[in-house]
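Here you go, one structure.
Missing here is one protein chain; the remaining ones are kept as they sit in the complex.
Here is chain A:
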């Protein structure tokens, strides 16, 4: 969930009133936001870098507000204020308009076919006669950063470039070139670099190095030139210094390059709807033309208003259609009842890209109505409950194993290869283990194929407890299985260990007998159960037996091999039992 930091006093000024922290928290809750933290720049620096670094920092109060991940229109002060003001009926939701330039032709961005190999899409627009202040400028930069981190998926899907239009001249060309052939002075640098040099320069940049991988391995890098060959930007890495925005900038050229054109359109709409507020004609955006390699021309920004006719499916507490239309209007979704049954006509503004279905509209009606004002009802769904048989058996067994004096352990389903193989004297290739491709540490290399290592590790962590230690676990292991759609299946196991000064095979054997008694299996070769000597490197030679039920092997028990005991950092003899539970269903 993205977090937006806004200066409290600026926020209250824009909202036209002040709130106590509690009141504002309450408002956020109602609207689906979360006032996550109340802090200041000074506090943040002091927390992250120590008090000494913080001494000069501002102590203006900041609100850190958590915003739902699909509400890109709330990622800056401007959007937050607009949303809340409309919600509180203090403002009518603006209508955003795309306009043609007053004089001359629209700005043009021509895409060449070379971009297809790296980043094929681009969209653009112009904010005309905008007035920046320091706060507006900061918010403008911050919104780009927030969009980059969220919908743009760290610039991989979309990258935004904003330019002082008065320093450059169109038409602009979006092309792709070999890194050695691109040369310009990047933002905040004093000299020119080739793209190759830039990539190595930014290797150590704490911010930009995260984006290098997006184009690093490509034969050509994306680049945007103006008609005089000035580089606007090398997306998605860096803009040129020449066209950078300052507080004095009056006209802004915004380009978004992308691998996902839908997202590029949304991002451009967000930038222009949020900041067109500061244009001399508020909420108007000057169009730009994008010419695709096939000659097709598109005009941006889209600023599409879709009109949805929807029926009130689950009316909160049978409110009238008119009332629901009013509720929706408070959520920036201008609506009216059409008079045809329960139909409502809803205008979905370009800021609300999250609305893709009637259910999204109905949610907004419920939010405006107040979730907590809705009457709680009980569905009349009549059903009879069934337990999952395997879990039912597991529950019954667990109770009786505890009654038999064994204590239940609960271990992780993930572990290291070593735990399930080397330490037990087995080869990993024999385990049928499912392997994880991206473990952060060795603890998450494989899904366990046996419960035994977990129990032995539990004993190792509890060596100071009085002996004997008698532990059990009934849980799932994971085994590769080609007959399953995912190529693996869970297997429910029962494992028990006895750890004491003497091996206590008879104790574990007794537990097996008790378990079989509980499962209603008689001690008999053939139709009952029996155990017979087996070889297993996990166990001490001659001290291991295989458990057979109706002639089928279901597990093993025995005295652990001293090497196994040592590898789990234990010092006493130990006997163990592990068997499948599923055959007893």
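Just so it is clear, a contact is a pair of C-beta atoms (placed from the backbone, for glycine too) under 8 Å apart; a residue touches a chain by one contact, two chains touch by 3 or more; residues count from 1.
Heads up, the rule we're going with is that contacts and distances are computed from a predicted model.
UniProt lists the omitted chain of the complex under the protein name "phenylalanine--tRNA ligase" (options: "phenylalanine--tRNA ligase", "GPI transamidase subunit PIG-U", "Histidine-containing phosphotransfer protein" or "Integrator complex subunit 11"). Touch with the chain that is not drawn comes from one residue among A:20, A:228 or A:438, which is A:438. Among the residues A:107, A:144 or A:458, only A:458 touches the chain that is left out of the figure. As for the chain not pictured, it touches chain A at residues 1, 29, 31-32, 34, 68-71, 153, 157, 260, 262-263, 314, 316-317, 354, 356-360, 362-363, 366-367, 371-372, 374-379, 381-388, 390-391, 395, 398-399, 401-414, 434-440, 443-444, 447, 454, 457-458, 460-462, 465, 469-472, 476, 478, 480, 484-490, 492.
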